[in-house]
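Just one protein chain is left out here, and the rest sit where they should.
Chain nomenclature is as follows: A and B, assigned in order of appearance, with residue numbering initiated at 1 for each chain independently.
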Amino acid sequence: MIVDGEYTFPAPRQTVWTLLQDPDVLVKAMPGAKHLTSTGDGAYEGVIRIGVGPVTAAEWSLTVLLSDRTPPESYTMQVDSKGTLGFTRGNAKVELLDEAGSTRMRYRADLQVGGKVAGVGQRLLDQVAKMMTKQGLEALSREMKTRLAEDQEAAPA
Amino acid sequence: MTALPTEVSVLVNGTSHRRAVEPRLLLSDFLRHDLGLTGTHVGCEHGVCGACTVLMDGEAVRSCLVFAVQADGREVATVEGLAPRDGALHPLQEAFRDAHGLQCGFCTPGFLMTLVPFLAENPDPDEHTIREAISGNLCRCTGYANIVHAVRLAADRAAGRAEVPMSTGETIDPVEAPEAAALEAR
Partner (left out) sequence: MSRRYVGEWVTRNEDQRLLTGHALFVDDVRLEGMLHVAFVRSDHAHAVLRGVDASAARARPGVVAVYTAEDLGDYWQPGPLLVPPPPIDGIVFNLATQVPLAKDRLRHVGEPIAMVVAESRYLAEDALADVVVDAEPLEPVTDLERALEPDAPVIHPQLGTNLAAHVVQRHGDYEEAKSRADLVLSRRFHYDRGASAAIENRAVAARWDGQAQELTIWDTTQAPIPIRNGLAGMLGLMQSQVRVVAPFVGGGFGPKIMMFYPEEVLVPWAAMRLGRPVKWTEDRQENFFATTQERGQVHDAEIALSRDGRILGVRDSFLHDTGAYDPYGLTVPINSQCTLLGPYDVPAYDAEFRAVFTNRTTVTPVRGAGRQHGVFVMERLLDFAARELGMDAAEIRRVNYLVQDDFPHDHKILFQDFQPLVYDSGNYRPALEKALELIRWEGFPEEKRRAREEGRRLGVGVVSYVEGTGIGPYEGARVTIEPSGRVRVATGLGTQGQGHYTAFAQIVAEALDVDVARVGVVTGDTREFNWGTGTFASRGAVVAGSACHAAAQAVRAKVLGVAARVLNVPEGEVELWDGHARVRAEPQRSLPYGELAMRANPLRGGVSPGTEPGLEATAYFGPDRGSTASGVHAVVVEVDAETAMAKFLRYVVVHDCGKLINPVLVEGQVQGGVAHGIGNAFFEKLHYDESGQLQNASFMDYLLPTALDVPEVSMAHRETPAPMNPLGLKGVGEAGCIPTGAAFAQAVEDALSDLSIEIREIPLSPNRLFELLREAPAPSSQGTAP
């Protein structure tokens, strides 16, 4: 399943880049993610709560690996999660385009779902993936705004 | 994960049962395992096949979608309670037998429990209404035709109307003289 799209953040590209490498921010971009900790260069581990349609929500283990990083332009993100009901593996290519003070993000993710969750959630997965992406991006955007506001407060006027 | 058991009291087929159950225990499992009423069958565990249908306060519900705790203080009727006494049958059960409305019989309790309240409300249903009423119950064996006949038969009997004889198919030219057949075929 391919999920792709664009999203514009009201922040300069470098700021967006930095925030996207921060596990505390990333965790907000993944709806259901409970926590995420950095385990090394661009690698993160955590726990996510997933439930799709008739599949009861359950906690899944989560790993995130950022690679091919060309700051502040692009990177690849590999997200794997695993639980009793199956697994998901996602590979996303993310590009950041500088646009006069704001940043346009272009993403294209190839998502694979396996096990029971694939068998019963299929009809909904497409929608769920898109909805989760949208929620995630909006959460990211909110987080950025807060951070920017904090930075501005902290900075001398 | 497993929360503490809760006390429930349920009136099943006229007998009252008190049990401590886990909140996540399904009514279907409660009936089958805790009370030993194994006539209620489970075919899908997600509310589609209808095999687990029972009556709760007179209304057909899928017991795989209801928690036992939700039945607390309610009245539940299962297939075991349909017949008036041991060795006898409810008129709908009789009609199922006489119209060959069951094969493996696994889906049957669910059909019966769906149809009991239906017939009470629609004593003289036409074929389409019957089909709609059972469209939420899956049967892999019968192809439904004889279930529809059984419902009609029960309705007709209740109203004292004449019954349609069984076996709709005809047997054609049972055994033919070989010469005639060969001639015809050539």
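Just so it is clear, a residue touches a chain if its C-beta (ideal position, glycine included) is under 8 Å from a C-beta of that chain, and two chains touch if they have at least 3 such contacts.
Owing to the predicted nature of the structure, the values given are computational and were not obtained by experimental measurement.
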| item | value |
| --- | --- |
| Chain not shown: contacting residue from A:Pro72, A:Gly86 or A:Gly136 | A:Gly86 |
| Residues belonging to chain B that touch the chain removed from view | 1-2, 22, 24-25, 29, 32-33, 36-46, 48-49, 51, 78-80, 82-83, 87, 89, 93, 96-98, 100, 102-109, 112, 130-132, 134-148, 166-176, 178, 181-182, 184-186 |
| Where the unshown chain meets chain A, residue by residue | 54, 58, 83-84, 86-87, 112-116, 118-120, 122-123 |
